[in-house]
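With one protein chain removed, the remaining protein chains of the complex are shown where they sit.
== chain A ==
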Amino acid sequence: MYLAPPPDRGAKPSDPVPRLRETDGMTTETKKSGGDSRARGMVSAAARGLGLALVALPGAVLCFTLTLVSVALIPIGVGIVTTPWVLTGVRAFADWRRLLAAQWCGVRIPSAYRPIPEGANPWTRTFGMLGDPATWRDLRWLPVDMTAGFVTALLPAVLVLYPLEGFALAAGLWRVFTDATGGTYWYLFVPITGQVTAVVAGVLGAVLLVFAHFFTTRLLHAHFRLTRAVLAANQGELSERVRVLTETRRDAVDTSAAELRRIERDLHDGAQARLVAMGMDLGTIEMLLDKNPEQAKQLLAQARKSSADALAELRDLVRGIHPPVLAERGLGDAVRALALRLPIATEVNVELPGRAEAPVESAAYFAVSEVLTNAVKHADAERIWVDLHHADTMLRVSITDNGKGGARIGAGSGLAGVERRLGTFDGVLAVSSPAGGPTMVTMEIPCALS
């Protein structure tokens, strides 16, 4: 189950904010309809296609040639130095196309280059890059881009401009064209011989324009789909996923090891020490019972206090490991109980039809707890609102306060820890906290409720 990225979401899992925005972009996109905007779409697709074709062809040829030359020069040593530069250029070129694909047509082409270590020598860089399957995919893509890619990019422009020529012919300019060629001038499959055929060319142009009206945007889309087919790593998403999983697994192991160390220390310094003291007191009491009953009584009171203190410490420790209310009632009531303990008035709104898995509940609880602690400590807020609900296989939690804002992920804040904790469950964290407030922290964790 961990391998499947959340449905309908192409963005990288490590990239929470664009993912949230992406859905907004899609809704505005679908709102655009009607002839006027389609005409505008046709013209812009044609212009974009034309620009793209004009830049892409020389770019692809240049990249391809330079790469071939540079790789050929490796045996004599020069290539070792030039290849990393050239390949970096190729990657930039490919990344630029990825960007255009996403911006113009919403086609996402994942980029999956292996990271090259900083400050590596040219030898490692060259062979590191040449050993990367993504490099070879780029090189396979370049010839495709300068041929099929060029044609599909140019086609929208042709579809829009060619009808204009038909209109020009029909308007009487056919004379100029036939004179210039000195024979029969062909408009598509119509030989222009006089005004009548010129008008036929004009009508044909109109038909073509209608066709363009419906298909130019799709053609540009097709261009990027072609680009994706060649350029996208079929393993790209998987390897990205593997990278994220490795990272979050390491974080999870680190966090739990640190937690265990803390618990061990707390037990050692707290409850364990108190029990030792209690045992010693009891031993002394046993000795004093006959000799000095008065003092024995005093020590008994002390032993009882030690046991009460040990219990209190254990209770706090248990709350830190897994709060009892969470085990007994689940996330909603645990957060309610947590809110009741806060010194700031907190409104909790829960809409959870069931319970999530215990580890998810625990992660969400401690994330909420950390965010609330932050709000109490730093936000200077008068009120906090917590909202928990489950929709579209996502547990969504938002915490808003009317404090002074300025909260950020990182910068030593606990929010980075929250992000790491949630990362283990593919959860994401987004913070909106302009200076002056209000602060809104949103978390999303994919999970099913039972």
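To be clear about the criterion, contacts are C-beta pairs under 8 Å (C-beta built on N, C-alpha and C of every residue); 3 or more make two chains touch, one makes a residue touch a chain; residues count from 1.
Here is the rule we use: contacts and distances are computed from a predicted model.
One chain of the complex is hidden; its UniProt record names it "LuxR family transcriptional regulator", one of "Alpha-D-ribose 1-methylphosphonate 5-phosphate C-P-lyase PhnJ", "LuxR family transcriptional regulator", "NADH-quinone oxidoreductase subunit L" or "Bifunctional protein PyrR". Interface note for the absent chain: among A:Leu173, A:Ala308, A:Ile321 or A:Ala448, the touching residue is A:Ala308.
Of the listed residues A:Arg38, A:Arg175, A:Arg243 or A:Arg329, the one in contact with the hidden chain in the full complex is A:Arg329. For the chain missing from the display, the contacting residue among A:Ala92, A:Ala257, A:Val318 or A:Ala448 is A:Val318, taking the whole complex into account. One chain of the complex is left out; on chain A, the residues touching it are 304, 307-308, 311-312, 315, 318-319, 324-325, 327-329, 333, 336-337, 340-345.
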